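What follows is a single structure, written as structure tokens, with notes after it.
Omission of a single protein chain aside, the complex is shown with its protein chains in their original locations.
Naming follows writing order (A, B and C), and every chain is counted from residue 1.
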Amino acid sequence: MLTSDARGVYLIAATPFRETGELDLDGLDRLIDWYLGKGVDGLTILGQLGEAPKLTHGEALTVARRVLARVRAPVVVGVSSPGYASLVELTRAVMEAGAAGVMIAPPGTLRGDDAILAYCREVAERIGEAVPWVLQDFPLAGGPPMSASLVRRIADACPNMVVLKHEDWPGLDKITAIRRQEAEGARRLSILCGHGGIMLPHELFRGADGAMTGFSYPEMLVGVCRLAREGRHEEMLDLYDAYLPLVRYEQQPGLGLAVRKYVLWKRGALPTPALRAPAPKLSAETRAEVDWLLARLERRLGG
Amino acid sequence: MLTSDARGVYLIAATPFRETGELDLDGLDRLIDWYLGKGVDGLTILGQLGEAPKLTHGEALTVARRVLARVRAPVVVGVSSPGYASLVELTRAVMEAGAAGVMIAPPGTLRGDDAILAYCREVAERIGEAVPWVLQDFPLAGGPPMSASLVRRIADACPNMVVLKHEDWPGLDKITAIRRQEAEGARRLSILCGHGGIMLPHELFRGADGAMTGFSYPEMLVGVCRLAREGRHEEMLDLYDAYLPLVRYEQQPGLGLAVRKYVLWKRGALPTPALRAPAPKLSAETRAEVDWLLARLERRLGG
Amino acid sequence: MLTSDARGVYLIAATPFRETGELDLDGLDRLIDWYLGKGVDGLTILGQLGEAPKLTHGEALTVARRVLARVRAPVVVGVSSPGYASLVELTRAVMEAGAAGVMIAPPGTLRGDDAILAYCREVAERIGEAVPWVLQDFPLAGGPPMSASLVRRIADACPNMVVLKHEDWPGLDKITAIRRQEAEGARRLSILCGHGGIMLPHELFRGADGAMTGFSYPEMLVGVCRLAREGRHEEMLDLYDAYLPLVRYEQQPGLGLAVRKYVLWKRGALPTPALRAPAPKLSAETRAEVDWLLARLERRLGG
Partner (left out) sequence: MLTSDARGVYLIAATPFRETGELDLDGLDRLIDWYLGKGVDGLTILGQLGEAPKLTHGEALTVARRVLARVRAPVVVGVSSPGYASLVELTRAVMEAGAAGVMIAPPGTLRGDDAILAYCREVAERIGEAVPWVLQDFPLAGGPPMSASLVRRIADACPNMVVLKHEDWPGLDKITAIRRQEAEGARRLSILCGHGGIMLPHELFRGADGAMTGFSYPEMLVGVCRLAREGRHEEMLDLYDAYLPLVRYEQQPGLGLAVRKYVLWKRGALPTPALRAPAPKLSAETRAEVDWLLARLERRLGG
């Protein structure tokens, strides 16, 4: 079960589709194995980057059960939904199937700290105190703003909220503020960082515990988290900086996931680079640029 | 089948729930009968105000089939979804079950006229030219802005788009502009107006064909549309103005649906005023105010 | 000086321009006299509806001094600005010229309760504790959301914040919550309501002290506030409902101010209906509709 000791890389998994748009479950098996082979500590499935909103409820369950049956590492499952009924139903199903916890993003329509807190309290109660959950803080994707003090209030109200998925931007001082609150008595949370990893080394430096994002070279995320833990900060940045041109290219809103799937496909981790429609298409120019960035990366790593 | 000759009231139907949150299908039967008894020309189900986003895919199908099996009047079904696959699947299912057409809202993430047009073209092609559809234009609920000239481009590109659900605000001059375009050669669309009916008489005056909204006194919408058609404009406003205090109270974003269900319950059209969670709750003060408005309305109508 | 005892109508004044776009100071004199002749308790100038963002700093000062020199009733001056320097400079100038207080809207870019509170605290300190101010709460115009509990925190931190300009929507339960807080010990604020008056009678019923908005028939606002104070609630609604069709028409975002100036011009209160560019233009159809609404209003009032 997920606890506030979670650390390392909980990779956000892509969802493989055939060119025709159907789920590719064999491809999913192979992708999951490939991720685990890169040394990740856990997986997060059915997030935005797993194209969860484009799956039917039945497909979501199929994906979750397939992954949970295959994997012994902890798996977090995204269960956000406009209605509590669906959210709770999916939560129960995946927890029974062996999920380590669930991930919930408060809707962007909530207005003000009190409303966000009330939503979290209600959701936490409905899924039940036995289910650990990840609070997703992603204003860039339309989520409501959450200050460090609000995170503390949510943590106080919801003992089963154990991980903060931190994607605020800018957000470094927020991590510092949360850790300072904890030093002064607040309950400790695991902080795992998203947003494509664009600020990862600095987030770790501020006290984050790891990454929860989906970069196409998971081994970089793994290496950076390990070097941070060992206090080898210059080496951490040396490693990270080699990948930064690609991290930055994958961070492009909307387009980024298509770039990521293209890279995963080129690396042999996906049978096709297909996204489920509607989705942006990579132009020939974009593919050429990504090829160029990959060639430079391989050269730099090889050197 | 829905055509561009659609006119009158296509009432947006509420979805009845028990206090525990389950669908109430018997209540649905009775509500539908009640609506039809008020003289509406058609129904629109599974819209935002039908709490569609809080239904599972299976529940949505159940609601649609139940209504379609019961009703001979034309029924439009909301099928908007983040993924084309779900949208097409639901469209096929409800058209087979006898729907008159489907309603689609372009997502608010589309940026610029060309992107909105491309989305509509793609969606129209995927559902197939045999399926007539309603284009929902509702910027207040997060939809992208659509000018009169963009509506024309969409109409040109999508021959099966036959109705514009107009909810732009302000939007009167847009109706005038669309009708003017049509006088100059553009394909004629049916324009049915939403936004709680807050501008309905003026929209009809500008050339709209009717209402597609969910006010708790459908008989007012029916009467206003009839008087507009007969050119009895002063009487139309006399009738409308009596209801305007309540129309305005039901228009409150977020809260309005809870008010509407409370009124429908008081009028005997719903077995409970329950919304599915998460949903705003009516305070004692709000209920007292609605009671007051209803008492005044009954007095004015009775006088 | 403005205090938390402020009540009645603090009318938001329009700013008269010539057809060529220049300020019309003689027209301003006459408009102000006309407002005062309608029985308003005070004025609010240089708000959004006074087209303040389209005035230069010098013009804003000219308008403020002209009005302050002419009027003995309390005048509130809008001083919101992206920079503290301009805000403080304008505040000092208008307070010296005799303003009763200033009005400040926290910028919509503030994220979360703590950031909004910090902004208010900073602003209150910079203008100085001797300057009473109005906190504008207008999410529809892009302001940040402020819950009742946040309003209380701001009131605690800023003793010179004496009036809440309430324009939240829905917002009735917020007024109730603020008054309940005060019953339990919070400092009492004056609550004056904006948003075109679209919910005014209900806001007064919930405990608001008056109106701070700019409807083209100020005598209605004055009458409604008086009847509310006298507890004559049915008469209050009778009066209000006669004007509601026009209130609703003036509430249209963006277009509403042009409608309002057109009505003020027709009533002889403005020498021209001109707005400063960029501004929406009234179509012939819109003017005809407003004429129609005015004719119906006059008939109803005369009957």
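Going forward, a residue touches a chain if its C-beta (ideal position, glycine included) is under 8 Å from a C-beta of that chain, and two chains touch if they have at least 3 such contacts.
A quick note: this is a predicted structure, and the numbers were derived from the prediction, not measured.
*Asks:* One chain isn't displayed here. Which of the visible ones does it touch?
*Replies:* Across the whole assembly, the hidden chain touches A, B, C.
*Asks:* Check the options B:I45, B:L90, B:A124 or B:L150 and report the residue that touches the missing chain.
*Replies:* The single option touching the absent chain is B:L150.
*Asks:* Going by the contact rule already stated, which one of A:A73, A:L244 or A:A277 would touch the omitted chain in the full complex?
*Replies:* A:L244
*Asks:* Going by the contact rule already stated, which one of A:R65, A:H202 or A:K266 would touch the omitted chain in the full complex?
*Replies:* Candidates A:R65, A:H202 or A:K266; residue touching the omitted chain: A:H202.
*Asks:* List every residue of chain B that touches the chain not included in the displayed model.
*Replies:* 111-115, 139, 145-147, 149-150
*Asks:* Since one chain has been left out of the picture, which residues of chain A touch it in the full complex?
*Replies:* So the residues of chain A touching the missing chain come out as 169-170, 172-173, 176, 198-199, 202, 205-206, 234, 237, 241, 244-245, 248-249, 252-255, 283, 285-286, 289, 296.
*Asks:* For review purposes, identify every residue of chain C that touches the missing chain, sorted by number.
*Replies:* These residues touch the chain not displayed: 21, 51, 53-58, 82-86, 89, 109, 119, 122, 254, 276-278.
Going forward, only the chains that are shown with their structure count from here on.
*Asks:* Rounded to the nearest whole Å, what is the centre-to-centre distance of chain B and chain C, using the mean of the C-alpha atoms as each centre?
*Replies:* From the centre of chain B to the centre of chain C is 34 Å.
*Asks:* When the centre of a chain is set as the mean of its C-alpha atoms, what distance in Å lies between chain A and chain C?
*Replies:* 46
*Asks:* Spell out, as numbers or ranges, the residues of chain B touching 2 or more other chains.
*Replies:* Residues 254.
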